[in-house]
Structures are given as C-alpha cells and as structure tokens.
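Missing here: one protein chain of the complex. Every other protein chain is in place.
Per-chain residue numbering starts at 1, and chain names A and B are given in the order in which the chains are listed.
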Amino acid sequence: MGVGSFFTSRLDEAIGWARKYSIFQYPFVTACCGMEYMATACSHYDVDRFGAGLPRFSPRQADVLFVVGTISHKMAPVLKRIYEQMTEPKWVVAFGVCTCTGGFYDNYATVQGIDTIIPVDVYIPGCPPRPESVIDGLMKLQDKIAVGAQRY
Amino acid sequence: MNGAAILERLRARLGASVVETHDQHGDHTAVIERTALPAALGLCRDDSDLGFDVLMDLTAVDYQKYPGREDGPRFEVVYHLYSLRWNHRVRIKARVDEDDAVVPTAVPLWPIADWLEREVWDMFGVRFEGHPDLRRLLMYEEFVGHPLRKDYPINRRQPLIGPQI
Partner (left out) sequence: MAETTRREIMLGEGSGTGTGQNLTVGLGPAHPAMHGIIRIVAELDGEIIREADVEIGYLHRAFEKDCEVGGWNNAIPYTDRLNYVSPLINNFAYANAVEKLLGIDVTERCKYIRTIMSEISRVCDHLTCIGASAMELGAFTVFLYMIKAREFLWELVEDVTGARLTISYGRVGGVRADLPEGFEAKVRAAFKQTREVLDEVHRLLTGNRIFMDRMVGVGALSREDTIAYAITGPLLRAVGVGYDVRRASPHWAYDRVEFEIPTQKDGDNYSRYLVRMAEMEQSMRIAEQALAAIPGGPINVDFEGRPIDPAAYVDQGKQGKTEGLLLVPITLSPNLEGQNRKALERVTAHDKRVVLPPKETAYGSIEGLMNHFMLIMEGYGIRPPQGEAYFASEGANGELGFYVVSDGGDRPYRVRCRPPCLPPMAALHRMIKDEMIADLVPTFGSVNMIGGELDR
C-alpha cells in the first residue's frame, strides 16, 4: 500500500464525515407521511441535530431525496424526473410504507414501491413512521454516506 | 318544508317524470327520468320553497353486480342537494344504461358540477351531454377504462413508467 492510497482513504473518511453532517434534503412530499415529516423537521424532534435541518426545494441543490408519501402512477414520471435532476452524489430515502412497497394500497393507482422506478438507499417503514424511526433511518443513511466510496 | 313535502312538490310539478321516491333512513330520494333531469334540477334550485342552492355532491353507482338489478339500468347518477336557506336536503337520482350512458349536464346550474361530472366520467364512464370540457379529472389521459366500474379489476395497473405489472 503506497503513501498515495493512504492519503486517499483518509481523505475519503474526512469527506464522508463532512458529508454525513451536511445533508441537504429535497422533501418530495405527497401524502400523509408529510405530517410526520413536518413533525420531525420542527423543534420537537429537531432534525437539525443531525445536520439535516435545511430542506432545499430544488433538486439541483439537494443531495438526499426524501420520498414522503404514496406515489401514484400519475406521479411516477415526475418523481423520476426529479431524481434525474439531482446532481451526484445523491441518495434516496423511502419514507413510509407506501414508498417502500405500496403499503395497503394494492390497487390500480399506486406504484408498488418506488424502487421499481428509482434506486433507494434507506427504507423507513411505518404508516406513517414515527419521528423516532425517521431519525433512526436518517442515522442509517449517515452511516452509509460516511463509509461509502466518496466521489468528488 | 319537510322531506315528504319536497317529494310531493316534485311529483306535482314533474308528473310522470318522477319514476319512484323513497325516504330510507330519513334521506328523501326521488328517481327522475333522465330526460327530465335539467327541469327537475332547475326546479329544485329555482323554486323558492325548495331553494336548493348547493349541489353538495354528484356521484354515480354501478349496479352491475347488485343482487336483483343485474339486468336493469347499469348506472345511477346521484345528486345530493342542500338548501342553505331552508336547511333541508334531497337526493335526486337518474338511471342510465351502459350502452347509452349519457346524462344532461348540470354545469349551467351549478359550476361545481364541472369537476364532479368530470370525476364521474373518469371513474364510471358516464358522459354528460353539454359539458364544456369533459376530460378525466383524477386519472391520467393514457389510462384506459373506468376504474370504479364493477368489472374493472382493482389491481389492473397501467403504469406510465417502470415495470408493467
């Protein structure tokens, strides 16, 4: 192992550490889960403690896509377009069971899990998930961001 | 006016166009011939004793699989009217067959009928004659069929993107 690769891996770690505490999220809020998203984002549960307090309402400025709520087939192309507009590096969180699997909406209108359309990094189940489990999912995402290979 | 008097007034003014009436569970209902629907709804709105100024709801029911009504007219278009002035309600219904599922529009009487009729068209495929812009309200244009019809399977998906399941 040469000196160069030592530096690269240490640099990766440092960048990963920095990145995991500066999550700029794009909340793609469609449905009921948005209420719990609001609760998580506000002072009571305070997602700012994890460096994820600032939602960016433009996909181009965000690096984590929070898909919050049921995605219908009418909405699916919009979601894909938004995902494609985000710049690398980017992560996706499926917030709530509708985004994970379609939930109990097994019908003609609902997409059965957003991972049929876009790749997903963290799944947060629950209908809707409590803020505690949202924070748990967020911490899992932070771990994933910190240990993964960093592109810069 | 109580419910019975409302139905009496409708019968007196519309004659044979009133097919049947009932007051199940206190909801007074009149089934009207489809052709007489504009006259009936107009009467409900403009008669000062009836004074139904609000079209609370407009929907339809598909009776294809209803016991005893499999052969009869397939759809029932249901109007729920409310009078702010008199605080009374009435339900008006009209029956239509599947192969001639057309009902006169109520948009000239109440503008809210615009969206409600679009929804009924979207979900049941009942057309409204004279509607200014009858297109789907909830589903997308590419969608084929009318999902709330009883013969539309609940999980027949028509995805725009992604796997075709």
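Everything below uses one rule, namely that a contact is a pair of C-beta atoms (placed from the backbone, for glycine too) under 8 Å apart; a residue touches a chain by one contact, two chains touch by 3 or more.
Treat the numbers as computed from the prediction; the structure is a model and nothing was measured.
Visitor: Which shown chains does the chain we cannot see touch?
Guide: Those shown chains that the absent chain touches are A, B.
Visitor: Any idea which of B:57, B:97, B:129 or B:142 touches the chain not displayed?
Guide: B:57
Visitor: For the chain that's not shown, point to the residue among A:16, A:34 or A:137 touching it.
Guide: Spelled out, the listed residue whose C-beta touches the missing chain is A:34.
Visitor: Could you please point out the subunit A residues that touch the chain left off the display?
Guide: The list for subunit A reads 28-32, 34-36, 38-39, 42-44, 57-58, 69-70, 72, 74-75, 78, 82, 104-105, 107-110, 127-128, 130.
Visitor: What residue numbers in subunit B mark contact with the hidden partner chain?
Guide: 24-27, 29, 53-57, 59, 61-62, 65-67, 78, 80, 84, 87, 89, 91, 110-112, 114-116, 123, 136-140, 147-148, 154
Methods note: only the chains that are shown with their structure count from here on.
Visitor: Okay, in this complex, where on subunit A does subunit B touch?
Guide: 73-74, 76-77, 80, 106-109, 111-112, 116-117
Visitor: Subunit A touches which residues of subunit B in the complex?
Guide: Checking each residue of subunit B against subunit A gives 139-140, 147, 152-163, 165.
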